[in-house]
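Only one protein chain is missing from this complex, and each of the others stays in its spot.
Chain naming follows the written order as A, B and C, and within any one chain the residues start at number 1.
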Amino acid sequence: MIVRPYGDTLDDGAVQLSFTLPVPDGPRGREAARLFVEKLGFKHAEVVHSHALSEGFSFYVAYGKTEIGIDFDTVHVEEAVGEKVYGMYEACDVIKEKLGRKVVVVGACTGFDAHTVGIDAIMNMKGYNHHYGLERYHEIEAYNLGAQVPNEKLIEFAEKVKADAILISQIVTQKDVHIQNMTEFIELLQAKGLREKFIVCAGGTRIGNKLAVELGYDAGFGKGTYADHVATYIIDRLIERKTAR
Amino acid sequence: MIVRPYGDTLDDGAVQLSFTLPVPDGPRGREAARLFVEKLGFKHAEVVHSHALSEGFSFYVAYGKTEIGIDFDTVHVEEAVGEKVYGMYEACDVIKEKLGRKVVVVGACTGFDAHTVGIDAIMNMKGYNHHYGLERYHEIEAYNLGAQVPNEKLIEFAEKVKADAILISQIVTQKDVHIQNMTEFIELLQAKGLREKFIVCAGGTRIGNKLAVELGYDAGFGKGTYADHVATYIIDRLIERKTAR
Amino acid sequence: MENKLALSQERIDRARELAKRIVSPVQDFIVEHTTVTVERATLRLAGADGADVDGVPVPNLVVDQLKGKLENGAITYYVNALLKTGETVEGLNRKIAEGFRIGELPLGDKAAIDRKAKELVLAFAERVKRNRAHREAKLEQFKGRNCSPLLYVIVATGNIYEDVKQAQAAAGQGADVVAVIRTTAQSLLDYVPYGATTEGFGGTYATQENFRIMRAALDEVIEKEQRYVYLTNYASGLCMPEIAAMGALERLDMMLNDSMYGILFRDINMYRTFVDQKFSRMINAFAGVIINTGEDNYLTTSDAVEKAHTVLASQFLNERFALEAGLPPKQMGLGHAFEMNPTIENGFLLEVAQAQMAREIFPDAPLKYMPPTKFMTGDIFKGQVQDALFNFVSKFTNQGIHLLGMLTEAIHTPFMMDRSIALENAKYVFNNIQDLSGEIEFKKDGIIVKRAHQVLEEAVTFLETIERTGLMEAMEQGEFAEIKRPRDMGKGLDGLVKKGPEYYNPFEAYLINELGLKA
Partner (left out) sequence: MENKLALSQERIDRARELAKRIVSPVQDFIVEHTTVTVERATLRLAGADGADVDGVPVPNLVVDQLKGKLENGAITYYVNALLKTGETVEGLNRKIAEGFRIGELPLGDKAAIDRKAKELVLAFAERVKRNRAHREAKLEQFKGRNCSPLLYVIVATGNIYEDVKQAQAAAGQGADVVAVIRTTAQSLLDYVPYGATTEGFGGTYATQENFRIMRAALDEVIEKEQRYVYLTNYASGLCMPEIAAMGALERLDMMLNDSMYGILFRDINMYRTFVDQKFSRMINAFAGVIINTGEDNYLTTSDAVEKAHTVLASQFLNERFALEAGLPPKQMGLGHAFEMNPTIENGFLLEVAQAQMAREIFPDAPLKYMPPTKFMTGDIFKGQVQDALFNFVSKFTNQGIHLLGMLTEAIHTPFMMDRSIALENAKYVFNNIQDLSGEIEFKKDGIIVKRAHQVLEEAVTFLETIERTGLMEAMEQGEFAEIKRPRDMGKGLDGLVKKGPEYYNPFEAYLINELGLKA
């Protein structure tokens, strides 16, 4: 099924846009804005507002109608975790039963990133939005190293405590600094021959499973993640590995 | 010069979009939204928000970065009036001097359109935003026929008062009703062999010179028009015609 | 009712007294007249429905056949035809649609006609009472689930089936009231189209079938969301009483129904409008339908600061006309609007003053508060903020019916997403300032208090002028909305009929009696 944006009628293709152009405000700027929107593939483009930001910059609000659509049947997303998510108690029961030992998890906000609220939400006792964090799981030993942890140090620590999984949080994404930092981490692991030793998960506001997997992680977790999701993922992978052996 | 949208760095091509898709909210919807934005020509597309509108519809906010640009040098707009706009007194002086007779203007909000505020802004004594309307011009005889005037009636009246110019206002544009109505007016004029007899101007929130000229009008006037603009246009055309003869 | 403005009760009473005196001569005129649409509405109440091959509705066919005889009341002939043909109502409607001319049948026994007519009156009354009871039961069942003020959105796709999707989505997102906007210029049609429709400009035709479709769709959502969802349509126009009749039959909950809107904003003849509004409001009163008046429209053409008093004066007049039609205050959605130029310093204070003033003067009316429209621009981000302040004032001054402002007001009729954005805006603001109104007092002699006093005073002065001039004369002179409307001009004048000595309308009589009006 081809799906198109919907304004008030099926397939009208209506989209709202706003942007700045490095040209003065005025009729020519508005016409350039309209042509730009058309060039994006809009059959019908209307600039409904403009104002000057400075002598050389101007702001535009536009609405367009397009015939471009997406075949929804071909859209697939591979989330790290499926429908089935263990609650805290369930997770602990499964660990006891299927793995018979404590699971060790190490997490940190790496590189220069100091946004700990996200990783804390996953790891701290208190948790987030009424979902307890990993520290509260009886069957999980969780180490949260906090903010601005160098990749090298994190790996060292994970080796020391014989971690099953490493959790990395990256919130700042400007100039793709997260991609650099996440890539460096994986390369470091590989250089040390440790990649296969850990389940490696990344998370953060702008991180999805797709990106993380592309960068060589086992899984990625975005906005709205709870400890439950990560725990489920880690436990299921460990069980898989155990069975595979 | 090729210009691209500007977020915070020249040529970063940053654009904000929002739209609805006729699919349920969720990871697949978000991925479809992202793919849609990419398909519009964005190299980098990020869906930063989604929420459900109903079971089958969902809303997306996205930011994208594109390399698509517009060659600003080739963007030309032909406005009805140039830099030089007469003020009221100046306009009257020019009429007296160059035409030596009163100019007759008839205006109306045509078809089913009842939005008279726009045409009133142009014609009524009081005017708009401290710009007097045509009725206040000593050298102009202005007739404002008001709302929902059938095209036929307007033409009749214009003939009766020997109008120099006819002003048409169209505000409702849903389902292109203004285009139908404006086209009908011109066809009617032509059928009666009267097209050349009048200067015919159209105006309205969503009407520009370009559209009006395409539809066979002499000129079109959009948002932010004052009586001064229309008066200037009419006077200059009348002078041209007089000189041409 | 809280009193923050210390308005003078004496001045309020004075204004009410003036309104009464202004309306009185108009009422005298009204009772002596009927109109084509009053007659058609009566026929509809009796069951006349359907349309011929050209789409001309049965009530119109009947009335057209009765040229010259309308002064006796169309219902006489319709009931006569029922008796003469022995048809059911449906059967007769079908015959009429096929060309059967009832005006030519000889009139039978008056008493028999009266008996049959009273049966039809009872059937109508029962149906409407059932509707009313259903509404009241559902409101009771889902008490406390609606927002206060009620969140009111419009749908306006032109296609009733698209409208349904949009309406259900909006109701699911929290809308309490859904209004189906009519297509551009339907108010100028002297008939009500028939059947489900899918083609309209800037709105969808008001038809009885469309009413039914939307009512059913919203009833579904009501059960799902466990919240009553009010359905609204637009009566004012050339068919005001007929649409009111259809609304009563199909359990609409609100109806745009102003005593003067058609005159001023649609150039409908004033005699016609005054007669029509009375009958339509009697129907709404009986059906428990909340009327919404159109004072907001004044401010789309006039300045909201300069002309605030005309809004208040018009509210007093609409109130008076409503009382004369048997409407209790709790069914009076008197209109006003947030239409101040956003560049005015302290505009917010003036808005608060005016909204709070309306609240205190009409304590029992569920005031209808309209959002910024005139000063909305294509700058949708700015628009969001204008709407946020509007939401704030509305909640802060305890309005009753809150029309959601759309960030795209200056651009297009609402997209599905626009409505959702508007609902989020309002729900956030309402919840965030939930109890603010009870927390705040205004400084005596401050800008807000002074402004309210000033507007009330100006309204009294304005009403005094109107009283001296006469309402019809005042409208001829352009006292309202700066629009001049000569009394013998405007659309629909030819549909005005002076009642004859034999005029017969048992529906009207029934309503007069039920509503406790003097005949």
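In the analysis below, a contact is a pair of C-beta atoms (placed from the backbone, for glycine too) under 8 Å apart; a residue touches a chain by one contact, two chains touch by 3 or more.
None of the values given here were measured: they were computed from a predicted structure.
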item	value
Displayed partners of the chain not shown (whole complex)	A, B, C
Residue of C:7, C:421 or C:511 touching the missing chain in the full complex	C:421
Touching residue (missing chain; options C:85, C:384, C:461 or C:477)	C:384
Touch with the omitted chain, as defined above, among C:83, C:433 or C:509	C:433
Identified contact with the non-displayed chain, of B:35, B:48 or B:194	B:48
Given A:10, A:114 or A:161, the one touching the chain that is not displayed	A:114
Hidden partner interface residues of chain B, rising order	6-10, 14, 16, 18, 47-49, 51, 61, 63
Contacts of chain A with the absent chain, listed as residue ranges	18-20, 51, 53-54, 57, 59, 112-114, 116-117, 120, 146-148, 172, 174-175, 177, 205
In chain C, positions touching the absent partner	342-349, 379, 381-382, 384-386, 388-389, 392, 407, 421, 424-425, 428-429, 431-436, 438-443, 446-448
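Keep in mind that, in the parts below, only the chains that are shown with their structure count from here on.
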item	value
Distance from chain C to chain A - Cα centre to Cα centre, in angstrom	51
Sequence positions of chain C contacting 2 or more other chains	410, 412-413, 415-417
For chain A, residues contacting two or more additional chains	6-7, 10, 14, 16, 18
